[in-house]
Each structure stands twice: as structure tokens, then as C-alpha cells.
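Here's the structure we're looking at; comments come further down.
Up next is chain A:
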Amino acid sequence: MRFQALVKRDVLVSWRKKSNIYQPLVFQLLIVTMFPLGLGAGAQTLAKIAPAVVWILALLSTLITLENIFKDDFEDGSLGVYVLSGMNLPLAVLSKALAHWLTTGIPVILFAPVTGMLLHLPEQANGILMLSLLIATPIFSLLGTIGSALIMNIKNGGMLLSVLVMPLLAPVLIFGAGAVLETTLGNSAYGHLMLLSGCAVLCLTLAPLAAAAAIKINLE
Partner candidate 1 sequence: MNRIIKFYHEMGSPPSFYRITSHWLTPLLVLALGLTLYGLIDGLFFAPEDYQQGDSYRIIFVHVPAAWMSMFIYAIVGVAGIMTFVWRMKVAEAVMMASAPIGALFTAVTLLTGMLWGKPMWGTYWDWDARMTSELILLFLYIGVMGIYAAYDEDPRKAARLAALVAIIGLVNLPIIRYSVYWWTSIHQGSSVSLMGGSNGIQDWDMLRPLLVMALATKFYFLYSMLSRAQSYLLKTEQHKQWVSKAIDGQARHKPGVSS
Partner candidate 2 sequence: MMEWFDMGKYDFYVWTSIGVFAVAMLADYVSVRNRAKHIKRQIKAKNRRKQS
């Protein structure tokens, strides 16, 4: 039951900070405008790169929100209270990840067909696009907890966070964008999605432990 209360609190806090929700979407919209401007507006050119661009945009726009997952809780001391009160830290991390996913991940999933449309992504790929993001956005949030926990003590840690999570996200991008690409080429995305799910399960089990370890070290 404590977990539920925790999730409720985390979601509320995250929800109140509206920037978590609209920031990624504004970011995506801005960048997606730049592609036709730079590449030329030809529908065929855009459609070719659309699977990758839509996916990378979803990833990058989530990346900019990761820095703050733990920052506020660290600065106002509530993380310290968690640790002192003997709370199950990985569970607290999981709650944070869930809250981040609910407020950032879901809007990104729902927004993906819009960026896809703007880039002439074939419509039949929308289903797989959203499905792949549905599996992948929790991975972003979970890996984000690791990155955020590692840099929460550092001013301007955003760049370092990107360096730290990029190698972790590389396989996710390969499988995720690959799934959409295969669909636009008329192939089955089954293999990609299965591997993506494998990554998700791995992250679900290991990321909270890693993030909890980082928090503990940071608070020592």
C-alpha cells in the first residue's frame, strides 16, 4: 500500500510541473519543423528518414526531461528521508520511473503519430510506431532514473547524463527504430519488438537496483 501512496505522490508532483509534459512535445515540434527546412520538403525524402527521425525525436525529447527525475527530491531532502526511514529504495525508484512515464512517456507515445504525419511516415506504420514506443518509453524512464540518480548532485549535469545513458539507449534505438523501418518496408517487426521487450524486462529488473545504488552513494 505504501507503494501506491508513493506513486500517487510522485505522479502528482510530476503532474503539477507542467513543463514535464509539454516540454518534450514543443521540442519535438521545433525539431520536426527543421527537418523539411534543412532537407527539402519532398515527401519521398522525408518518408525515407521518417521512421528514424520520429524515433530519435521521441528519445531526445525524453532525454531532456530525465535530468530532473530526482533533482527536486534530492534538493528538498525527501530522498534523504526515504533512505533514513529504511524505505525500499528500488521500489521508490520504480515509483519515480512510473510517474515519469505517466507524465512524459504517454504524451510522447500519443504525439508520435503527429510527428510521423508531419514527416510523411506511411500511415500503416503508426500502429507499430506507437507499440514500439509503448515498450520503449518505460525503458527511457527506467534508464533515466539511473542517469538522473548519478548526476543529481551535479550542477549542469545534463551533458554528462546524455553521455551516461547514450550507450544504454543505443540498443533500444536500434530495435525500436528498426521495428518501424521494417514495417514501412513491408516486413514483419516481430523480431525487433521481441528484442525491445527483452530490453524492457531487463531494465525493469536491473535499473531500479542500479539507480537505488547511485542514490545511496550520493547520500552517503
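How these were chosen: all candidates are chains of the complex that A comes from, given by their letters.
Quick note on the criterion: a residue touches a chain if its C-beta (ideal position, glycine included) is under 8 Å from a C-beta of that chain, and two chains touch if they have at least 3 such contacts; residues count from 1.
These figures come from a predicted structure and were not determined experimentally.
Enquirer: Considering only this complex, which of 1 or 2 touches chain A?
Expert: Contact with chain A is made by candidate 1.
Enquirer: Per the contact definition, I'd like the list of chain A residues that touch candidate 1 in the complex.
Expert: Touching candidate 1: residues 146, 150-151, 153-154, 157, 160, 163-164, 166-168, 170-171, 174-175, 178, 195, 199, 202, 206, 210, 213-214, 217-218, 220 of chain A.
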